[in-house]
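These notes are about the structure you will find just below.
Every protein chain except one is present and positioned as in the full complex.
Showing chain A:
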Amino acid sequence: MSHPAIVVDNVTVHYGDVLALDGASLSLDHSRICGLVGMNGSGKSTLFKTIMGMVKPDSGRVLINGHAPVKSRKEAGIGYVPQSEDVDWAFPLSVRDVVMMGRYGQLGFTRRPRKADRDAVGQALERVELSDFADRQIGQLSGGQKKRAFVARGIAQGATMMLLDEPFAGVDKRSEATITRLLRELAADGATILVSTHDLHALPQLCDEAVLLMRRVLMHGSPDMVLRPENLAMAFGLDVMNRD
């Protein structure tokens, strides 16, 4: 455990002519929750995709537990909670089906679940308080329940790292509190958690540390420091003070 959980080292990513990340660097320790703050187009989703290896950086590298991520990514178990807009909520799968997908990496050729997998899924659903909704179609959940379903997938996966993309968008206050408590528990168990969010109010209760992103990391420190108006102004432009 001597290595940081996630190291992003001077990563640059282009999509065609568009510069998405410009020399972003970041180091995250185990058992920490880090908030990722930045406006639309600041590269939050790209940073996630680079950590997961979906996007190959033009330059720079990502290390998971001190190793190149090809093999270490699967070993570490990276759970991913996608943005709502990235999910096809009409897809004909039940909540249980989606959570079971967390187990696929550990299953055989045809991914037929064994009893241990069904038990793990049942426990994960219980932990996020969705046991009663297990057989609902995934789109028939409330905003907060949908997020919890994906967190449960990460739990069933045994993920030691969780990446959450805007988990509080379209989520009521109660669900937000439930998710916050859940993530704190997971971090206490040793998970490293990276959360991108627009919701700056949620940051201090949820996060141990925060990162200001504007294609590169402008600042990495305590949530209070990052949330100072003069620092936010740097990431969001000057109109931030008049927002909300």
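The criterion applied here is as follows: contacts are C-beta pairs under 8 Å (C-beta built on N, C-alpha and C of every residue); 3 or more make two chains touch, one makes a residue touch a chain; residues count from 1.
Here is the rule we go by: contacts and distances are computed from a predicted model.
Its UniProt record calls the unshown chain "Metal ABC transporter permease", which is the correct pick from "Phenylacetate-coenzyme A ligase", "Nonribosomal peptide synthetase MxaA", "Acyl carrier protein" or "Metal ABC transporter permease". Screening A:111, A:173, A:201 or A:228 for touch with the missing chain picks out A:111. The chain that is not drawn here is touched, among residues A:44, A:153 or A:215, by A:153. When the omitted chain is restored, the residue from A:22, A:97 or A:129 that touches it is A:97. On the side of chain A, the interface with the absent chain consists of residues 49, 52-54, 73-74, 77-80, 82, 86-88, 91-94, 97-98, 101-102, 104-105, 109-112, 137, 153, 157, using the contact rule stated above.
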